[in-house]
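Right after this comes chain A.
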Amino acid sequence: MSRTNRKILAAVVVFVLAGAYLAYNGARSSMAYYLTVGELLDRAAGMRNADVRLSGLVSAGSIARDAIAGTLAFDVTDGTRRLPVRYQGVVPDAFKDGAEVVVEGRFDGQTFTAARLFAKCPSKFEPEDEGEDA
Partner candidate 1 sequence: MDVVAMVLLVGVVGAIILTPLFRRSGFVSLAGPPAPGGQAGRKTADALADLAFDHATGKLTDDDYAALRSKVAAAPAASAAPLSLPAEVVDPLEAEIRAARRLRRSCAGCGTALPQAARFCPACGTPVEGRR
Partner candidate 2 sequence: MSEIGALAVVMAFVVSTYGTVMPLLGAGLRRGELVHSGLRAVYANALLLGVASTAFLYALLTRDFGNAYVAGYSSRDLGFWYTLSVFWAGQAGSLLFWAAVLAAFSALAVWRLGRLRELIPYAAATLMGTSAFFTMLLTFVSSPFARLPVAPADGAGLNPLLQNAGMFFHPPTQYLGFVGTAVPFAFAVAALVTRHLDDEWIRATRRWTLAAWFFLSWGLIFGMMWAYVELGWGGFWAWDPVENAALLPWLTATAFLHSVMIQEKRDLLKVWNVVLIILTYVLALFGTFLTRSGVLSSVHAFATSSIGPLFFLFILLVLGMSFGLLLTRLGALRSQGELDSLVSRESGFLFNNLIFIGAAFAVFIGTVFPILSEAVSGMKISVGPPFFNQINVPIGLTLLVLMGVCPLLAWRKASPGHLLRSLAVPGVTAVAGAVALLAAGIRQGTALAALTLCVFVTAAIIQDVHRGAMVRRGHGETYAVALGRLVARNPRRYGGYVVHLGIILLFAGMAGSAFGTERDAVLARGQTVTVNQYTLRYEGGGTYTRGERIITEATLTVFENGRLLTIMRPQRNVHTGRDEQAMTEVAIRTTPREDLYVILAGMGDDGRVNLRVIINPLMMWMWIGAGVLTLGTLIAFWPQAAAAAQTRSRRLAEAA
């Protein structure tokens, strides 16, 4: 391999390693299990204090909002089972009865405390609506 090509290869290797390190770091700080309601309830014991992204539908009639305190409580369901969620922060527009939601946070066995809430319109076309904790 010519000198030039060897230098290029070396530079590439350095970049790739740097990139891999950054990717690993980034992944570690944001990795979370992606589960449905049923899966989370099944593994509840092992999931305490684990970062979880929970997906499901908003259970109709379960929404309780305090517009001033900014708190939101609702049940998320996968069609058969449900569990309660507590969230504090801006609520995205798409959030309502029956909307697809993804909540990020932790499950203590009883309630899911969400740090972030994403809601999506039932028509799969629109981009997700995001809400964040302060």
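Selection rule: all candidates are chains of the complex that A comes from, given by their letters.
Note that in this section a residue touches a chain if its C-beta (ideal position, glycine included) is under 8 Å from a C-beta of that chain, and two chains touch if they have at least 3 such contacts; residues count from 1.
Please read all numbers here as calculations on a predicted model, not as lab measurements.
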| item | value |
| --- | --- |
| Of 1 or 2, the one touching chain A somewhere in this complex | 2 |
| Residues on chain A engaged by candidate 2 in the complex (per definition of touch) | 2, 4-5, 7-8, 11-12, 15-16, 18-19, 22-23, 25-27, 29-35, 53, 55, 65-70, 89-96, 100, 102, 104, 120-121, 123-132, 134 |
